[in-house]
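Dropping the structure in here first, questions after.
Left out: one protein chain. Kept in place: all the others.
Moving on, here comes chain A:
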Amino acid sequence: MGTTTVEASNLGKRFKDTAALDGFDLTAEAGTVLGLLGPNGAGKTTTVRILTTLLRFDTGRAAVAGFDVARDARQVRRRIGLTGQQTAVDELLTARQNLVLFGKLFRLNKTRAGERADELLAQFGLSEAANRQAKGFSGGMKRRLDLAASMILAPQVLFLDEPTTGLDPAGRREVWDAVEGLAADGTTVVLTTHYLDEADRLCDRIAVIDHGRNLVDDTPAGLKRRMGADRLEIIAADQSDLPVLREIIAVVADGETAVDEGASSVSAPVKEPVAALTAAATAVRDKRLTVADIGLRRPTLDEAFLELIAKEDQ
């Protein structure tokens, strides 16, 4: 782990009478992907807008790539890329014209802007579409073009605000691959998302935000661990088997065994999941029982997230 490239502490921002951020802290190590997760209105976009110099803030301090966001905005702007919620590409221009335009606005000379455009088109798999107008592009292609435009200066920190919202599964995969590629090349990525599978797949760390405050800052695995152990679950084919199945599970359980008659299921937390599963399956076979399903359930990030938000709201 290297140096810290994004560091914000005690950020506060009010819009009229609502506090969008209320003492929010955030850190990202160089070369990692940080996910900013939270419900609508939690303060995700406000945080991104502050860190990308678009929005002034009331309290706290923030530094990106070693420069103070408020005092050295120009220095920060040279070292960041931003892909906002909308695809901010010019749809009337071709893919290449877009990248050349942004290259010029990043103050590359004409030749260099052209070269860089071609490099990025190749990197983001858009070479064949280079001379087509962006308005005919699929959602995924537009997003990739948008990402390419924010990568012109090979930024140290890339901010992505809901990069896959509104994309179909194929489009999301295209964007994920692109983000993973950038992170592998050493770019620090800060992304906001509603999608837990996205955070799970892309992020090294996840900061959960709600009501403008930090709820949790952890790795995806750590976040799931907070939900407790894996559970062994058997779904009965016949409701009358439930008591027997309960006994089988109780043998391997590490905690209280729960019976859900509505779902015809019996489950319990287990310490050594694979051994417990094998033992239970063997017991089911030995007793010549037929069951609808037997398996391990890992807590999903969704559950961890919903639990966190519910706790917060209590």
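Keep in mind that, in the parts below, a contact is a pair of C-beta atoms (placed from the backbone, for glycine too) under 8 Å apart; a residue touches a chain by one contact, two chains touch by 3 or more; residues count from 1.
Just so it is clear, contacts and distances are computed from a predicted model.
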Listed names "Carbamoyl phosphate synthase large chain", "Transport permease protein", "Sigma-70, region 4" or "Monosaccharide ABC transporter membrane protein (CUT2 family)", matching UniProt entry of the absent chain: "Transport permease protein"
Per the definition of touch given earlier, which of A:D68, A:D168, A:D185 or A:E272 contacts the omitted chain? A:D185
In the whole complex, of A:T4, A:T18, A:N109 or A:T278, the residue touching the missing chain would be A:N109
In the whole complex, not just what's shown, which of A:T32, A:T53 or A:T192 touches the removed chain? A:T53
Chain A residues touching the chain left out here are 49, 52-56, 74, 77-78, 80, 82, 84-88, 90, 92-93, 97, 101-102, 104-109, 112, 116, 133, 149-150, 152-154, 185-187
